[in-house]
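First the structure, then my questions, so here it is.
As you look at this complex, bear in mind that one protein chain is not there, while each of the others sits in place.
For subunit A:
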Amino acid sequence: MNREELFNIAQEWFQEQHWKPFKFQKDTWKAFLQGKNGLLNAPTGSGKTYALWFPIVLNYMKQNPEYRTKHKKGLKAVWITPLRALSQEIKQSAERVTADLGTQMTVGIRSGDTSTKERARQKKQMPDLLITTPESLQLLLATKGYDKIFKDCSAIVVDEWHEILGTKRGVQMELALSRLKGISKELRIWGISATIGNLEQAREVLLGPGTNAFDNSILIKANINKKITVKSIIPKKMETFPWRGHLGLHLLEDVVPIINHSTTTLLFTNTRSQCEIWFQKILEKHPEYAGEMAMHHGSINKETRVWVENAIRNEDLKAVVCTSSLDLGVDFAPVETVVQIGGPKGVARFLQRAGRSGHRPGKESVIYFLPTHAIELIEASALQKAVKLNSVEDRLPYLNSYDVLLQYLTTLAISNGFYPKEIYREIKETFCFQAITEEKWQWLLNFLVMGSQSLQSYDEYKKVEVEEDGKFTVTNKGVAMRHRFQIGTIVGDANLAVKYQKGGYIGSVEEFFISKLNRGDVFTFAGRNLEFIRIKDMTVQVRNSNKKTNKITSWMGSRLTLSAQMSELLREELYSSSEPKEKQSKEIRALAPLFERQRRESIVPRPNEFLIESFKTREGYTHIFYPFEGRFVHEAMGSLLGYRISLLTPITFSLAFNDYGFELLSDQPIDIQQVLDNDLFSTDYMLDDLQKSLNATEMARRKFRDVAIISGMVFTGYPKKNIKMKHLQSNSQLLFDVFRDYEPENLLYQQAFTETFEHQLEEGRLRLSLERIATQNIIWKQCDKATPFSFPLITERMNREKLSSEKLEDRIKKMAALLMKK
């Protein structure tokens, strides 16, 4: 069959459905059948699955003309999805194509939810089309004889590549692809991505810079323009706007008419605990919604989540309070309206959420923005602009993630074994490891085999061994088994299952939350009031309770930061407050009383001004800086400045930061004039100073936890099994200290710092904002009391960091252990 005949088959199928294929779909079919690789830029719900399932099936038909009567077994294509919840839907669309076109192709799913029986069956005979996750793909590479499984594979499709790209799962994907390119000669690699700032780079990361695969590739854009309308919910009385709480509950009644006016409304919150609280409060005030409202977040059990998703599709629900757990995938046609509670912090995320409504080609999307405190209204105004300009962020890919590489090498060692020469060539072609040197590579190999760089006496280190012909393998069954359990790059906090005493899984909570509870305490979780009974075998046993409670489950999960794009728009909106009223957005106009008060106590900075405020509270001397650059940059700038000030005089700070600025709090006043005279905002020696600030070490310590777990240095125990592995579970903090004291040159220890600078402190952005501040006039205001701008910051109790140049002994002399009076 030639290409035209194949195309006709596809076109006919579309006609039968009374559909017309989009141009991007036809372009993708053509490119695929020409043997090209590529990246397809298309939003959810645009028919992207048919853009790729079709050519995969058509290609099979082309190579097997007797496809109707004969079935050539074996794996033909792999579809990677970051969320296993999406796999069912992808399977259905694949089955439609394979069946309607009259092939005998089979479709299967392999993920963490797949039963052992099904997995064993697949091992014997793989389905033709396999839907799986990045982790499960790695597990396939950990299977003996994986090369035979993938030998005839014609395509790998990585769905939602924009979600995977900026994470270590992306590195994991790059490595798996580098291996599969070497095994299956006919392989085409395709990614599907929503719109991000760096689409071209996304393609390069997927295919490998400078590789043949990249040269033979194409970027296809769906160009589906969707009309998005943003409406801010502006409080009627600005004076009564609360300064604390940051949950937005005071605007609850404004949400009710929105819910009543549409079929289904999704309310997006930024954290799981905020989600729990909103759900509970709406029901409390409006019991009439009972049965018509649900909650959806990542820690609720899977059955409930699936039930909620189905109920949305069947139009059974008026409203769902959710978190990013509903950001991705799954088509929810009945969703008419979306409400975003609190700043979404990024344009891409906001657009994605807006796109959840009017989820049909051509339909308008409506999203309401509900600010949780006054200054977030400025954010709302900035978002309006961002949507108009469609200014979407980049997703920054990881570089030199040695932890993921070590995990990958161990994976290869436990299956077929590997020869370093061959694998070095392959990984050198990935984006992540394009700059790796022979020296570093040798370091990693030594680390795998000896656990250090030279043989040591009295050492019994055991992991990977080298056979006589130079092949690296794992012979120890225990090592192999522990490694299989550990494959993956998503590291969560220690999670405990929450179950009723009589059985029945409700969800999971973090250890830190439960550790604060005593027997008999009642807490809210998954929309229920539960009484804590005890912890047994990593399970929290509970029973239902009728008691009221204000203890709501909380999670430590990292907070989002304002993107560079959003920060810039935010500053522009802020500056507009000094413009004539006609030039202001209605959000800015609504904030007039707040700006007025800010001007009374201090100033509202203009484009050429940088504001610093100082005032004294009961807790000490507060100094607030307002770069408006997002919390990550503020954390970095705060540490940097704190460190530089501490060089002038022995002093100790605690550092707090949010998206608008940062606070340096001390038991002594800082002379800001001295800071300015000494040019402490300079970019000279920036990296060096950052490295020396104690804060960077503390941050690296936290990053190190992930690095230690991913690289296999810390064993987290067997999931869902009560095998006691305590004797092997060490605290990564302890490990960090040991490395600091004995092996600071260790690549993994170093990596924790690199990641801190590149991903946490956003070194690049920090430099740019320091350069910006250098061009501004610094206005230092000594205020009598806290100003409106400072309120969200000084009331924020999270994220306190310490910085000190005083001798420990001198610091401690001013301190005491606190004994709580009962």
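Heads up, the rule we're going with is that contacts are C-beta pairs under 8 Å (C-beta built on N, C-alpha and C of every residue); 3 or more make two chains touch, one makes a residue touch a chain; residues count from 1.
In this section, contacts and distances are computed from a predicted model.
Visitor: Among "Methionine biosynthesis protein MetW", "Phosphoesterase", "Cytochrome c-type biogenesis protein" or "Amino acid ABC transporter ATP-binding protein", go ahead and choose the protein name stored in UniProt for the chain not displayed.
Guide: "Phosphoesterase"
Visitor: Using the touch definition from the top, which of A:W161, A:F739 or A:F753 touches the missing chain?
Guide: Residue touching the absent chain, from the options given: A:F739.
Visitor: Using the document's definition of touch, tell me which of A:T81, A:S567, A:T652 or A:S769 contacts the absent chain.
Guide: A:T652
Visitor: Considering the complete complex, identify which of A:G298, A:G451, A:G527 or A:P593 is in touch with the unshown chain.
Guide: A:G451
Visitor: Could you please point out the subunit A residues that touch the chain left off the display?
Guide: Answer for subunit A: residues 243-244, 447, 451-452, 456, 458-463, 476, 478-479, 482, 617-621, 652-654, 665-667, 712-715, 727-728, 730-731, 733-735, 737-739, 741-743, 746, 786, 794-795, 800, 802, 804, 808-809, 811-812, 814-821 touch the chain left out.
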